[in-house]
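Input: one structure, supplied below.
And then chain A:
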Amino acid sequence: MTAVAPDAGPLAAGQGAAAAPVLRTERLTVRFGGLAALNQVDFAVGRGEIRAIIGPNGAGKSTFFNCVTGVLRPTSGRILFNGEDITGLPPNLISRKGIARSYQITNILPNATALENVRIAAQSRRHGWNMFRHHRAFRDLTERAEGVLEAVGLLSKAQELAANLSHGEQRNLEIGIALATEPTLLCLDEPTAGMSAAETRETMQLIRRIARELTILIVEHDMPLVMELASRITVFHYGEVLADGPPAEIQKNTRVQEVYLKT
Partner candidate 1 sequence: MDLILGFVQSAPVELIIVQTINGIVTGMILALVASGLTLIFGIMDVVNFAHGELFMLGAYCGVVVFALTGNFWLALLTAAFLVALFGAALQIVTLRPLVGRDPLTTILATFGTSLILQNYALWQFGPVSRKIGEPITSQFTLFYLQYPWYRIAVALLSAAIIGAFYLFLKHSKFGIWIRATTQDRLMAQAMGIPVPWVLTGVFAFGAALAAASGVLFAPLGGVYHTMGLDWVLKAFIVVVVGGMGSLGGSIVAAIFISLLEAYASIWVSPAQAVIVSFVALILTLLFRPTGLFATPK
Partner candidate 2 sequence: MSAPAAEPLVQVEDLHTYYGKSHILHGVSLHVGRGEVVGLLGRNGVGKSTTLKTIMGLVPPAQGSIRYEGRSIAGTPPHVLARHGIAYVPEDRRIFRLLTVMENLRTGLDRRGVTDARRRELLEQVFASFPVLAERRNQAGGTLSGGEQQMLAIARAMMLEPRIILLDEPTEGLMPRMVAQIREIVDTLQRQGVAILLVEQNVPLTLAASRRIYIMEKGVVRHHCAAAELSVHDPIIQQYLGV
């Protein structure tokens, strides 16, 4: 089930979201022994979309994320990023291609400041062996890091040790770290886990803000958040795509309701 029209020519360039998909999978399959965690998944997300991936337990959402970010090697099928085959590439190379990921369990460096956390991530994009250029590049990176902190609403906490931030602030910092690697596709894995209702609303606004420049894939269980935030939703079930469409359509889909309520 593809969401957008395939290949783009120069004419398609001006047609907004209907242009070439940023990420596409073809018959993506992951088998663990006899069990198919993902089964022939065809998936596509267009530029600038906020695509939510939902589904009950064991549906294959994490497995899908792990394949796209290079943590897991698929058994068969292909993953195409901006037309380029990235199937089976290791995570560091996938990061260089422009896919970034935040994790369910916060992965920040607790003993560094918020600014340092983000700057280290930004530094990964300016890799150089020359030690003498160091000072000038430093300022560049710091400015970039400050820009990211502002985007995630943490500029006022730049000098604060990451360990001292609140849980919600740490989760947003996690998003900032992913952002600092200058991705074109941002994968967010349950970004609002463990957050209060207020923190969830803030993070939702954050995601809306940064979505203007990016394409976002988000796995979430918070349905009200998903319905409000996503431009399009893909429902996974037992390793296959069950449904795919705008929020209103998914809400009216009786098969999806059945799967969630186990009727």
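Candidate selection criterion: all candidates are chains of the complex that A comes from, given by their letters.
We adopt the following convention: contacts are C-beta pairs under 8 Å (C-beta built on N, C-alpha and C of every residue); 3 or more make two chains touch, one makes a residue touch a chain; residues count from 1.
Quick caveat: nothing in here was measured; it's all calculated off a predicted structure.
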Only one candidate among 1 or 2 touches chain A in this complex, and it is number 2
For the complex, give me every residue of chain A touching candidate 2. 54, 56-58, 106, 166-167, 170, 190, 193-197, 200, 221-223, 235, 250-251, 253, 256-257, 260-263
